[in-house]
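Got a structure here, written out as structure tokens. Questions coming.
Heads up, one of the protein chains got dropped from this complex, but the rest are sitting where they should.
Which chain is which? They are A and B, in the order written, and residues in each are numbered from 1.
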Amino acid sequence: MFRFLATRLASAAVAALLSSLAVFLLMRSVPGDIVSQMLGQSGNDRTAEEALRGFFGLDRPVWAQFADWLGATLSGDLGRSWYQGRAVTTLVWEAFLVTAEIAVATLVIATLVGVPLGVLAGIREGTRTDAAIQAFNLLGLSAPVFWIGLMLLVGASALLEWSPPFAYMPPSVDLAENINIIILPVLSLSLLQAAAYSHFVRDTMVTELRREYVRAAIAKGLAPRQVYFKHALRNILIPLVTFIGLILIQILGGAVVIESLFSLPGLGRLILSGIQGRDYPVVQGALLFVVLIALVVNFVIDLLYGLIDPRLRP
Amino acid sequence: MPGSRLRLIAGAFAALVAAGPVLADDSLVYGKSDPAAKNGGKITVGSLIEPPSLDPFLQGADARIRVSGLMYQGLFFEDQTGVPRALLAKSFEVSPDAKTYTFKLREGVRFHTGQSMSSADVKYSYDWMRDSRNGSPGAGDLSSVTEIATPDATTVVFKLARPNAALPMTLTNKYGAVVPKDYFAAKDAGTKFNEVSVGTGPYKLKLFRPNSVLVLERNKDYWQKGLPHIDEVTFATMPNSAAIVVALQNRRIDLALFSRPQDTEQLKNVPGVEVKRWPSLNQKTLDLDVKYGHLKDIRVRQAIALAIDKEAVMKASIAGYGTVIGTIVIGMQDSWGVPLDQLANQKVDLDRAKKLLADAGLADGFDIDLTTIIGYDWMDAGAVTVAEQLKRIGIRVHIKKIELGVWIRNFRAREMGFTFNDWGTTPDPSLLYYRHFRAAPQGADFRNWNNEKVSALLDAGQEEPDPVKRKAIYAEFQKILADDPVSIMMFSADLITGQRDRLKNYDQHATGWYFGLIKAWLAN
Partner (left out) sequence: MSRIAGFLRELFATPLQILCAVLLTVVLVLVAVPGLVAPQSPYAIDVARALQPPSAAHWFGTDDVGRDLFSRVVHGTRITLGLVAGALLASAVVGGFLGLVAGYYGRAADLVFGRFVDMILTFPPVIAGVVITGVLGPGARNLILALAVVYIPMFFRIARSGALAERQRTYVEAARALGFGEASIMLRQVLPNVLPLVLLQYVILFPLALQIEAALGFLGLGVAPPTPDWGAILEQGKNFIFSAWWMSLWPGLFLLGAAFAVMVLGRTLQQRFDRR
């Protein structure tokens, strides 16, 4: 077990390092840095340009810049935003709280809707109920999240004459206002994730119910309800837990678009505005954070699988 | 009728320009006062863009100037009539050789930090700005300044190498501002601007949360007694103009300035929301790099100008909410412009355009990339229209969208190619034209024009103190620009604001900046 953990951790660290390096090189390989943006259409004063480039350390060789960044990062310092001057760790953390709130709310709604639907479809395999739920699942999985968001905006405005306030409010300050703001983005994301959940639970359920022991149990005269919930459902809990991890990573990705659509100051917006403004430390730091979350989630999934089912250990 | 109100206001400009800087009437700084004004209240302003940072010395982006102008002040206020009004300076004198400007400062002005402002702070701030090692984009405008002296606490003297009639207008609020002496001695001074404001302006920074909100609060110790009226202003960053429209309808915001005027169509019949149109100092242009491919040939440049139907481009990109222009922004047309019928290449003439192309050996047309900038919505619709128009003379246009940062880099490196541009100015012809068209090294000459005659005219225009002679110089320049269209100035979009009716006396400044909030007030 220890060796398994160690190899996983090592390869995760290598992946994080490589991805950081890739982002670093990618951003510096294209024209148009922060200095151009700051000087705007103001003339061609080379001194000003060089002064700013020197200030941001952009005049140094790329490998030296990367070494500096890596050294600071390893000691826990992600630097400061070149525009705002605030610590990247603070910016990333604040943005993460927003994204995390959406992710958790989405997860809760998706679980509450998706799991029962999936169980129902699984139990009624082959019936009309099953077909209807499957159709819902596939539609939910096919619909672009941002388009659902757009349609919800239109619908809420046309039918309820209501629109979200847009200026973000943390739940700690004003919970009601906060809910007003996140409800539509959460609903848009939830549709996809509920469909994904339901899809997954149904298929797992069907597989479980076809197993010998379930058939045997029913043959023995156990009430079907008891069989479903005691045996089948318990056996799908494990894959379900790991599935949550995958969903979390998906929400993280989907949040980029949904945050832009609803003007939420989350991680996705932070990355996007960082790229647009060529604010390298912010992009670098925020992406590293996202990568670490993804790695941790994957690691925990592996770990759970390893703990639950020793056969899966490599 | 679009533009009729515009003409009226612009007409008033001309009369004032001849008078030169008006200093006596303080009550006109930041627009007209409303005797009925009441104090108090909070408002929210919806905006698509937000400043990347609040450092008033860096960055020429409108997103920053719009709000930093409320916290920081220069010596003058860029009155949209084209007159610099006294702000932190009370009055000034020019020496007979026009090379020494002596400014008397206002007394009793305090920074947000509580310190009193003196001539040392003014000298320090403008010295900082004009030293190009500090990276301020405004440095170039002050290149003629050789020395700033402070004979006493309320007097500042600017000594110039050559006369500069635009100096007072240069010392306004676009770049730089007066901050406490030695402010930049602190290592994190540049970024500290995003946490604490240190200006002399009517509003202080309360909170700046990127990608979300920027909150300003009333400066209780502001030197203009009784101003500002509103206690707190929140700028909320909104995802798109549709969201702004709905937010206005639902009373979530009180004011918004629309970048695409047609978006306000839906607000026309909404009770409690007023849509207003204002003249603007902004222009949308099609810029031609003289070193780029076939654009090297003046006949090709002229052919392009002759094939562009400015009116149609304006209709497509801003639904006609603006005015077609010739060689100057609409806000300066009456005071400094040349009537369009006296300018070459303003009317569509496809036969002549085709002949010019044939003469240039391009009878079969050619392919060219047209650059647009991501985030500038009007450009997309404008670009597809221009592409259709140029197809009529055989030019095959391929639209290329690029990031603002990349675009600026190309622009500054004088590799702009064939591009759309969105271009604003403070109301002085020298500030509008000089850096764009004066040959290097004095100007930036972004389009590689390198035109000696133009350079001589622009130098003369900057140095000429007599407004009448100045106008004649700039008229000659504009005729050259029309004849050799290195920049096809297409139209000025009206500034359109949507405001809830509880917001009173808000006048939109022609630059698109929010100076109007200083004298606005809230009913009940």
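Here is the rule we go by: contacts are C-beta pairs under 8 Å (C-beta built on N, C-alpha and C of every residue); 3 or more make two chains touch, one makes a residue touch a chain.
No experiment lies behind these values; they were computed from the predicted model shown.
Peer 1: Using the document's definition of touch, tell me which of A:Leu97, A:Leu120, A:Leu150 or A:Leu303 contacts the absent chain.
Peer 2: Final answer for the missing-chain contact: A:Leu150.
Peer 1: Would you indicate which residue among B:Val156, B:Ala353, B:Val406 or B:Val454 is in contact with the undisplayed chain?
Peer 2: Residue touching the absent chain, from the options given: B:Val406.
Peer 1: Among B:Val384, B:Ala440, B:Ala460 or B:Ile480, which residue is in contact with the omitted chain in the full complex?
Peer 2: B:Val384
Peer 1: Residue-wise, where is chain B in contact with the chain that is not depicted?
Peer 2: 240-242, 245-246, 260, 262-263, 265-266, 312, 315-316, 319, 372, 374-375, 377, 380-381, 383-385, 387-388, 398-403, 406
Peer 1: Touching the absent chain: which residues on chain A qualify?
Peer 2: On the chain A side, contact with the omitted chain comes from 11, 14-16, 18-19, 22-23, 26-27, 30, 131, 134-135, 138-139, 141-147, 150-151, 153-154, 157, 249-250, 252-254, 256-257, 260-261, 268, 271-272, 275-276, 283, 287, 290-291, 294-295.
Just so it is clear, only the chains that are shown with their structure count from here on.
Peer 1: Taking each chain's centre as its mean C-alpha position, how far apart are chain A and chain B in Å?
Peer 2: 41
Peer 1: Note which residues of chain A are touching chain B in the complex, please.
Peer 2: Of all residues in chain A, those touching chain B are 30-45, 47-49, 51-52, 55, 80-81, 83-86, 91, 94-95, 157, 161-163, 165-168, 260-263, 265, 269-270, 273, 276-279.
Peer 1: Using the touch definition from the top, list the residues of chain B that touch chain A in their complex.
Peer 2: Within the complex, chain B contacts chain A at residues 44, 46, 52-53, 58-61, 132-140, 175, 188, 190-195, 208-213, 234, 236-239, 243, 246-247, 249-250, 252, 374-375, 403-412, 414, 423, 435-436, 440, 443-444, 446.
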